[in-house]
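A single protein chain has been omitted; all remaining protein chains appear in their positions.
Moving on to chain A:
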Amino acid sequence: MFEARLTQSASIKKILDAIKDLLNEASFDCSESGIQLQAMDHSHVSLVSLTLKADGFDKYRCDRNLTMGMHLGSMSKIFKCSSNDDTVTITAQDDADTVTFTFEAKKQEKISDYEMKLMNLDQEHLGIPDTDFSCVIKMPSGEFARIVKDLSQFGESIIISCTKEGVRFSTSGDIGSANVKIAQTANFEKEEESVIIEMQEPVVLTFACQYLNSFTKATPLSNVVQLSMSDNVPLVVEYQIPDLGHLRFYLAPKIEEDEN
């Protein structure tokens, strides 16, 4: 039997909003330690990795390891039926082919439950190597979303170059080019509003706007986003989910055309 209870259904709502554009369906691996989701989009360009720790839930019980394939669009529909401060309980029997979401309104005057059919999905477990990144940038997540959105109007891809002085986001397209430069914040009074750059070596990488824009759908989850980059390895965009875990996106860089 599996049971997980969370006082704020909003967190899961936000997670679903952030990943349902990239993935149509995904498997949630539930174990004693928590819930994990790892899946690539159809074209294998980006990867979503979600970790929700067991102790982040108000109640968590998982007797046997369980993999639940869910259609994220449908799941999102169900969560849309709840209010943000509803308490949600996710329950499933061992070897069940359905999962139940129960929403309790704050004053407990209303209880609604939704049963959803599970899907059987092919699953590929990928080993993600630990990388020492050349550049790790922490910045306000809203700022990052804004920059990506602004630059997407001008080109299909964004070049992110990181040096000691700061990070430069640039793009070019039919109408011209655009550049946004942000510098490391001098005072660290408010960590949430500062830009912090840890750099071993400068890095320049190109990424598709389309994917970056999808990633920024996770902005409501966290005030801070962390970008980790190294030459020729995927970009990691990480959002911490307070008390619960994290949501990471990996994105393969664009490569310059070599002569065949």
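Note that a contact is a pair of C-beta atoms (placed from the backbone, for glycine too) under 8 Å apart; a residue touches a chain by one contact, two chains touch by 3 or more; residues count from 1.
Operating definition for what follows: contacts and distances are computed from a predicted model.
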So which of "Calcium load-activated calcium channel", "Flap endonuclease 1", "NADH-ubiquinone oxidoreductase chain 1" or "NTF2-like protein" is the UniProt name of the chain that got left out? "Flap endonuclease 1"
Quick one: say which of A:T67, A:T100, A:S194 or A:N213 touches the chain that got left out. A:T67
Please pick, from A:Q8, A:T100, A:T206 or A:Q240, the residue that touches the omitted chain in the full complex. A:T206
Any idea which of A:N24, A:Q123, A:Q153 or A:Q200 touches the chain not displayed? A:Q123
Determine and list the chain A residues touching the chain excluded from the picture. 40, 42-47, 67, 69, 97, 120-129, 156-157, 206, 208, 233-234, 250, 252-257, 259-260
